[in-house]
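Structure, as structure tokens:
One protein chain omitted, others in place.
As written, the chains take the letters A and B, and residue 1 is the first residue of each chain.
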Amino acid sequence: MTQDKIKQKEKEKEKEDFQSSFETSYLKVGGRYKGLWGWIFSTDHKRIGILYLVSILTFFAVAVCIGLLMRLELIAPGPTIVNPDTYNAFFTLHGVIMIFLFIIPGIPATLGNFFLPLQIGAPDVAFPRLNLLSWWLFIIGAIIAISSLFTGGGAPDTGWTFYAPYSIRTGTNVTMAVFGAFVMGFSSILTGLNFIVTIHRMRAKGMGWFRMPLFVWGHYATAWIQVLATPILSITLLLVIVERLMNLGLFDPARGGDPLLYQHLFWIYSHPAVYVMILPAMGVISEIIPTFSSKNIFGYKAIAYSSLTIAFVGYLVWGHHMYTSGMSDTARWIFSLLTFLVAIPSGVKVFNWVATLYKGSIQMAPPMLFTFTFIFLFSIGGLTGLVNGALATDIHIHDTAFVVGHFHYVMFGGTGFALFAALLYWLPKMTGRMYNQKAIFRSWFFLFIGFNMLYFSMLVLGWLGMPRRYYDYLPRFHSLHLVSTIGSWILAVGLILFFATLLRSLKKGEPAGPNPWGGTTLEWQTSSPPPLENFHELPVVEHGPYNYDGGKNE
Amino acid sequence: MNMTTVVETLPHGHKDHIGARIGMWLFLFTEVLLFGGLFLLYSVYRSNFPEDFHYCAGNLDTLMGTVNTVILLTSSLTMVLAVANLERKNRKYASIFLLATMLFGLLFLVNKYIEWSAKIEHGLFPNSEILQQHTMGENVFYSLYYLMTGLHGLHIVIGIIILAVMFYQVARKPRRKIRLSSVNAKDINLTDQSGETLWTHRESEPVQTIEMALVYNRHEDVADRQLIKVENSGLYWHLVDVIWIFLFPLFYLIT
Partner (left out) sequence: MEEKMEKKNVRPFSTYLVIWLGLLMLTGVTVTVSGLNLGQWSVLGAIIIAAVKSTLVVLFFMHLKYEDRVFKIMLGLAIVTLAVIMVLTFVDVSFR
């Protein structure tokens, strides 16, 4: 047989394998119900992961459009496309949707749900019905939040932080939006609760704590934050609703209340929340780097412990959002000192990732490219975070566009790009099909250039004095705003190219096979797409998660 | 007789009691943090307005508060006795103690209603005209009082509903749902070990799936899954008691 014939036979075999995997996979076999009901009433963690994925990507698209409109408004000083009140509603909505409907569920609810049980060799999570309830609560909360646009006084104009006393007094429909966020908080709590019990109780035989993949460790630390911090958000949002309805005056200085207590309560949740956003992302990076370096991760235990450390220290630093609010001086310098501490475990991770690359056999596939991008963009975000966290410099840049640039570098450049990398890594497992890798590389250029034009300009603008949440600005800021807005368009093109390529692969992608990247964690030991019960036979684990040295490093 | 062995499909997931309990404790932690936020507000405002809080605490009825504390503590006792009886497979006493716990909860709510009505009649409620003439500290005290005892009361209501569901499940004869799949038969007989036919079914077309509920007659056949549910309900109830254990002195006794 000629080479071509051999290749053709291989391709046909691949196609057959794929077809048979597909027919017995979770995509076709759904359990009790058929068709659409089989999806929205499914208790299978893989289907629930996909439900979440479709939901959050839809909300992401909506929030991106709002962001583009915001940048369009800011392309020139003065009114451009909307009036100031609408602009306030824009940045509030953009924040609320991006944070509560996209990033917080983010990686855990989508890829965590799909891959955590697979990676520990379990047939599902500990409480599958609670898992489904978690998605239902998410959708209900999202609907309630979005309905605030069309009811009452219209979309809230307070910023996503809902600071009292304005949030109590404003006529816009804060009550509905906040109630929606309250409902979504339960969704987050249930996901965290499920993951903690799953990890404690459902690991496969032979998988001790220190044989778990680092993706799982990241989710374990995240789950604890979800369980312990989210209730503080719940009570804070409840207080806003109660104040609006019954005017108890707890945040009203004229009646003995203290508005700073609102800020304390709000940030006691919202700071740990950013670790909910980043820890799973870092878990993804810890998975991709060993696979595409064909090398065991450097310092496995240190990375595992650093996730737990970040989760804990994250509770100690919230006051750094409040340096200019009127807090006591003592509190200000103590929070500043504590904030420097949290950079240490993050640094441990970055050093260990780089050390893993050293003398590795680097494969520059799309997941790896986006991983390098993550490290670069997240580092910029982290360094600008130091400027924010240090009390003295923060006085200068608080509430300016510098802060906006900083958190977009960590949340979008960090978590966002890690989500992209994770999709590139795991979509072939989820669908059984490979996407057009060249097209992804092309989209990367637009994403990278657009992103940096958009957000680096903000860092400079903020440094020069441009305030955040401002609809109008002085003429001397004009050129940088122009650069930023053009960047947003280039970024948007990149996003369209990226997602179009992935969507196309759903129908037209070549079969990927069970292990297209040469990964060693358990999810690659089952077919692509996986069967409903995950493994035809539950695995017995005999070595650590990264096994590129044939088990010598155990 | 052509007997085909059918594979029994248990309801999704085998039972992991320790995992279920860990899950419940995790949920309780969220409640602790939820009320914790309010206790945080309380402690800050107490340190801001010590005399006003002291004065208002004197206006609350200490006897009523004490009676309510005793009621809740006793309800915790009846709750744990319900669980203890269920552990010993005694469904009759378990359901009696569950009922007692519910009644104590209702009694607590009645007392709360009386207390609140008394205050409201005196014009002491958030935003009342009378309260607006009092000091800021007193306003904050009553706002926190209604907020915290109100949220606590809501949790008692939810607890009573949960206990009612538990009572219903424990008091009625225990049953198990069974689902048999891949049956592929037209004539189906269910026989017990002695060979006696319990149930017969004839279909014109082959049946694939059968779902049935088996009702047990003996008290001993209590499914373990009932115990874990009642235990978890108990954990919730005890937590609501613990929250009151802290609310009581902080609002009534700081005189």
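FYI, contacts are C-beta pairs under 8 Å (C-beta built on N, C-alpha and C of every residue); 3 or more make two chains touch, one makes a residue touch a chain.
All values reported here derive from a predicted model rather than from experimental measurement.
The chain not displayed here makes contact, within the full complex, with A, B. Per the touch definition above, the residue from B:Met64, B:Leu106 or B:Val242 contacting the chain not shown is B:Val242. Of the candidate positions A:Trp224, A:Phe266 or A:Tyr425, contact with the hidden chain is made by A:Trp224. For the chain left out of this panel, the touching residue among A:Ile40, A:Leu57 or A:Ala331 is A:Ala331.
Only one of B:Thr62, B:Ser117, B:Gln132 or B:Gln208 touches the absent chain when the whole complex is considered: B:Thr62. Within the entire complex, the positions of subunit B that touch the omitted partner chain are 14, 16-18, 21-22, 25-26, 29, 32-33, 36, 39-40, 43-44, 46-48, 50, 62, 66, 69-70, 73-74, 76-77, 79-81, 84, 87-88, 231, 234-235, 238-239, 241-242, 245-246, 248-250, 253-255.
For subunit A, the residues touching the chain absent from view are 200, 224, 228, 232, 260, 264, 268, 315-316, 318-319, 326-331, 334-335.
Keep in mind that, in the parts below, only the chains that are shown with their structure count from here on.
The mean-CA centres of subunit A and subunit B are about 35 angstrom from one another, to the nearest whole unit.
On the subunit B side of its complex with subunit A, the touching residues are 12-13, 16, 18-19, 22-23, 26-27, 29-38, 40-41, 44-45, 48-49, 126-127, 135-137, 139-140, 143-144, 146-147. Against subunit B, the residues of subunit A that register as touching in their complex are 43, 124, 126-130, 189, 192-194, 196-197, 200-202, 227-232, 234-236, 242, 246-250, 255-258, 261, 264-265, 268.
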